[in-house]
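Below: one structure in structure tokens.
Here the complex is missing one protein chain, while the rest keep their positions.
In order of appearance the chains are A and B, and numbering begins at 1 in each one.
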Amino acid sequence: MTEAANSPALVIGGGIAGIQASIDLANMGFPVYLVERSPSIGGRMAQLDKTFPTNDCAMCILAPKMNECYRHQNIRVLSYSEVAEVKGELGNFEAKILRKPRYIDETKCTGCGECAQVCPVEVKSEFDQGMGNRKAIYKPFAQAIPNLYVIDKRGTPPCRVACPAGVDIQGYVALISQGKFKEALSLIRQKITLPATVGRVCTHPCETECNRGEVDEPIAIAALKRFVADYELTVGVEEVTPAPRTKDEKVAVIGSGPAGLTAAHDLVLMGYGVTIFEALPVPGGMLAIGIPEYRLPKKVLQTEIEAIQKLGVEIKLNSPVGKNGLTLDDLRQQDHKAIFIAVGAHRSMKLDIPGENLKGVYHGVSFLKDVNLGKKVMVWEKVAVVGGGNVAIDAARTALRLGSREVTILYRRSRQEMPASQEEIAEAEHEGIKIHYLATPVTILGKDRKVVGMKCIRMKLGEPDASGRRRPIPIKDSEFTIDVDMVIPAIGQAPDLAFLPENSSFQVSPRGTFEVDSKSLATAIPGVFAGGDAVLGPASVVQAIATGHRAATAIDNYLQGETLLPEEEPLPTVTIEDIDLTDAEKRNRLVMPTIPSKERLAGFTEVNLGLNQEMAMEEAKRCLNCGVCSGCRECEKVCQAKAINHEMKEEYLNLNVGSIILATGLDFYDISKLGEYGYGRIANVITAIEYERLTSASGPTEGELKRPSDGKIPSNTAFIQCVGCRDFKNKPYCSSVCCMYATKEAILAYEHQPGTKSTIFYMDLRAVGKRFQEYVTRAKEEYNVTYVRGRPGRIEVNPENGNPIIWYEDSTTGETKPFETELVILSQAMTPSGGIERLASILGISLDQHGFAEIPDKLFYPLDTTKPGIFACGYAHSPRDIPDSVVQGSAAAARVAEAVAFRAPSLATGGVYRD
Amino acid sequence: MTLDDIIKETNTFYCLECGKCSSICPISRYNPAYSPRVMVEHALLGLEDDLVYNRELFSCLTCDACQPKCPSDVNYPLFIQKMRAIASNNGEHGECAHSGTLQSLTRLVTNPAIKQRRLEWLSDEFHTSDRSDVLFFVGCAPYFEHIFDFETKSIDIIKASLKILNYFGIEPVLLPNERCCGHDMLWTGDVETFKRLAEHNAALISESGVKKIIFSCPECYQTFKENYPNYVKIDCELQHISEFLSEAIEKNEVSFKETKRTVTYHDPCRLGRHMGIYEPPRKVLEAVPGIELVEMKHSKEESLCCGTSAFTNCDLYSKQIRVERLLEAKDTGAETLITSCPKCQIHFRCAMVNKGEEKGPDVEIEVMDMVNLVANALEEKN
Partner (left out) sequence: MNEFEPVIIAFCCNWCTYAAADIAGTSRIQYPHNVNIVRVMCSGMVDPIYVLRAFEGGADGVIIAGCSYVDCHYINGPVKCDAMFERLKGIVHTLGLEDERLRREMISTSESIVFAHVVEEMVGQLKKVGPSPFRKVREDITV
């Protein structure tokens, strides 16, 4: 998008120099663009409490300027924007500006702040230099101009990327941390229709990817999901009203497992008529008949399925499709315009070894089904379960509870390759089940047609096979026999496709699963879709749920005759390197309370007891908020101006300008690597800018100079000058403002608490401006400030009270002495703004070795950079204070007026000379 | 060299008199008469006599705590070294500890005609050879055993180093008439003696035909690597044994027995700040299973010196510095203090002997060289 050009200047940087340059040019009558990369103009001056030498409140004198700048007819402020590309030359620059998405409509937002109140995510505030927090939706400071909020989206958190169903995990965890359980549950329900169930049985791939795992342990995401679902039951479930039937079409769903239930739930909410045909006498699929009661109580599942039924989904039990007048054709005859096959994978794989037909061989899937359906199932004393998945573990733990004395699991690979979840394996071992790794059965031995033992062979691991796991190879002559009465094979499942008509056109994979289109889940037959284990093979509940959602969308599109929209590109995944871990202390993950050990095997009572509120909130607080904005949408709910738009995208703006003014300001040198000062190690050693935030009335401590370790207001402070500057090994130049601002800050300490003694350890006292020396003299005479010449080299800490102890040399006596104080403030070196190198290469200008703009002719054209038409002013030019930056801002405006606005663009080499 | 030459060579001219050096200096903390800044100030003011005849000129530990932090990059240790050469020419040698026995010994071995008996501690347990490519430089350990009235365990370091080298199939050359490397002479200004020692050693090494020299003493290592090239030619690869071991560990050439012990590591000034070798000894320690390494409050570049250098000006301040370091070691809760320098070990042991002080602080802690721990933990390879 191109705006009308003919602007003489693009000002980069909305600090005081940039603001001044813009206003001067605008007052001359020229239109100006001002680009500022943070959400508000104001720059560093906005962060200061007072300014020297007048001790004016910084914001009080800055805000009118900010306003004037923003409201000036001739100035267009492009906040939260960056310069992406610049081409051209003096008089004719083409600049491409990136407008970063605020996710908030600038024309609608009133800056009221209701959104920030409800946002559950808190991160460190950049404006407060990390001394305070802000929300994910925020205004950098109260007087921000423009007066707009902005949403900080760092990227997609890895948990969400890992979740097959794309649950907004960071969102619900953040809501739980704030005690907003109802909202959390509502957010979960957008993607998971069975939260209490899934919270109990999910394989939680999210936890494996959780970035917190790199600090200590992953967040207990599944347990938190269970907590909010269970919580709802305790406070009372809201009545579910049937969904309005807005569409004529009917859809048939075959199978009431998680895939079928999810698709049905989505479709009924879309307004369709939905009927689920379930072959078994109970709904739920593997959730009901595969997972044992002690992991997932039937009552919990039942309640959640009932809620779906109350929406209007009809579930016909005992209605297998494929026989008795209920074929796929029949369904179509009955006017079901679309069919979703979600029959699961209930056919257990055979061992294919001799003895499989003996009495006492009971396949795991059937065994669990019979137990879960309430049939009386007999178990023998010594049971061997063959297999390494959750079915094997479930069967083993169930056999124990039914009375078997000795239960063993045989798995042909090693523990690392076992597909069962780690928790399940641990629980099984805890309950006394022995696991034989690298063993597989060869023959089931029988006597009188009954199992009496099993001959097995030891395996070793060879090269990886197609699944990437190492192939087990039998070790010759390593057979051994075990003494068992019952064998439960649980080596895998496949869908039972016997219900399909002969010569159907369905495409079936070698594994026995449906082949479908990956995006729409459509089978070869139009109108028939498939999902869940029937397509994936034995997979997880959450994967099945994901297919349920996908199928519902695809079916809806099919029925409305629309094409499936391409999927949105998600924001890049956030890795641990993107996160500031300085305050992340190692804490332990919660431990799920369980019923006492002896009660476990006595019956089928649910083993995991679940969390209470305190545990849940504590655990949720461990979340690192990787994506910052969690996408929970609570802000949207309260914004009365309807200004929030989470789908906003970045935009580009093309400008045509005659010149560019570089006014990008300063940044702070990282002094944590200067170990002698203890910054980062000693709590009461802070930097000067952090001090400004503490004394600011609008800062994190509301203007009370509370020191970090204990909040005490110091009656004794020490300032150390030239930290990291005037130093050959760090920054050899002088930062220009520190001598004066340290004096100012020392005066402020006295004003905050009269009598406070401040000591400034200095090299030289650079008080060169108007009335600066008088200011220093006043500090000494009236504000109890003492100046000591010398650079301290070592700061220790007094462990009893947290007081820093500075070792310095008294230059009058040559003695090295310790000096105990209550707060140390380091005047750290300042550098040109971060990212200046990249900007310089975009602009095509040179920088000096410290990153300041290179100025070829310092005497007569002191603002001209190496590229004609680009002028530098303020700290980007060289270290200077506020008044000098303002002077340079005006100078840059004059330069632009001279070189561009008033004359034809030609190289600025001079005026018209008299002969 | 004149005072002006020294000022130029050591960057002293850039000194801003900020005093940061004094506030970091371990001696300055305890000895009110010592201030690096004042020393430099005197030099810049041309007050040569105030430096040359100042007892404190010889108090500097040359530990190099100051230079990395000096904003003007003044090479203070070199400044001291060169000033001491001028002082030595004027008959000033500092206060030699142990009545000057060490210094006398070092001068004695410059004699070309001596035939020392340095290797009588060698037994069949250790394999050496005359025709190896590798030489192990023994240093003054054979003398240390006889000079001090407490056990220095210096020969144990040599024996452990040999055991380690033998483990890798190396049977190094040991020079029977090796001379002291001369480190102390150079750093206390006796350049003439240093030169003679260097010349002797260079001749012996050249004669032996070796291509690589391994050191267990950081002072010998530094002197050979940094100072010898200005006086003699040694055409060999030089390595400290911690570097040698660290390389071997990286190539998986060594296996260790489980050794359960918490240790803390003291960076010797010569190995650490002077030569920049901080990681190899730590890598070696952490490669031994069961070893838990806890760092002291001041470690690596911020490490505190053991308190005495070149056996000169060893006084009550040196003792205070040592006690501070030993208390830091004890504070970590470690069972053993590991170091990589025989001199540091001697000084620590001296502090523990606690002569003359009835109620000094308890600074007892087991001290051991890194090679001792490693030698005991070596496990036979299959």
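Assume contacts are C-beta pairs under 8 Å (C-beta built on N, C-alpha and C of every residue); 3 or more make two chains touch, one makes a residue touch a chain.
The structure displayed is predicted, hence computed values, not measured ones.
Chemist: According to the contact rule at the top, which chains on display are touched by the left-out chain?
Modeler: B
Chemist: Taking the full complex into account, find the residue in B:Met1, B:Leu47, B:Ile114 or B:Ala203 that is in contact with the omitted chain.
Modeler: Considering the complete complex, B:Ile114 is the one touching the chain left out.
Chemist: Could you list which residues of chain B touch the chain missing from the display?
Modeler: Residues 98-101, 104-105, 107-111, 113-118, 120, 142-143, 145-147, 149 of chain B touch the chain that is not shown.
In the analysis below, only the chains that are shown with their structure count from here on.
Chemist: Hey, how far is the Cα centre of chain A from the one of chain B, in Å?
Modeler: 51
Chemist: In the complex formed with chain B, which residues of chain A make contact?
Modeler: So the residues of chain A in touch with chain B come to 675-676, 722, 726-730, 763, 789-794, 806-809, 811, 813-816.
Chemist: What residues of chain B sit close enough to touch chain A in their complex?
Modeler: These residues of chain B touch chain A: 14, 16-25, 28-29, 32-33, 35, 37-38, 66, 68-69, 71-73, 301-302.
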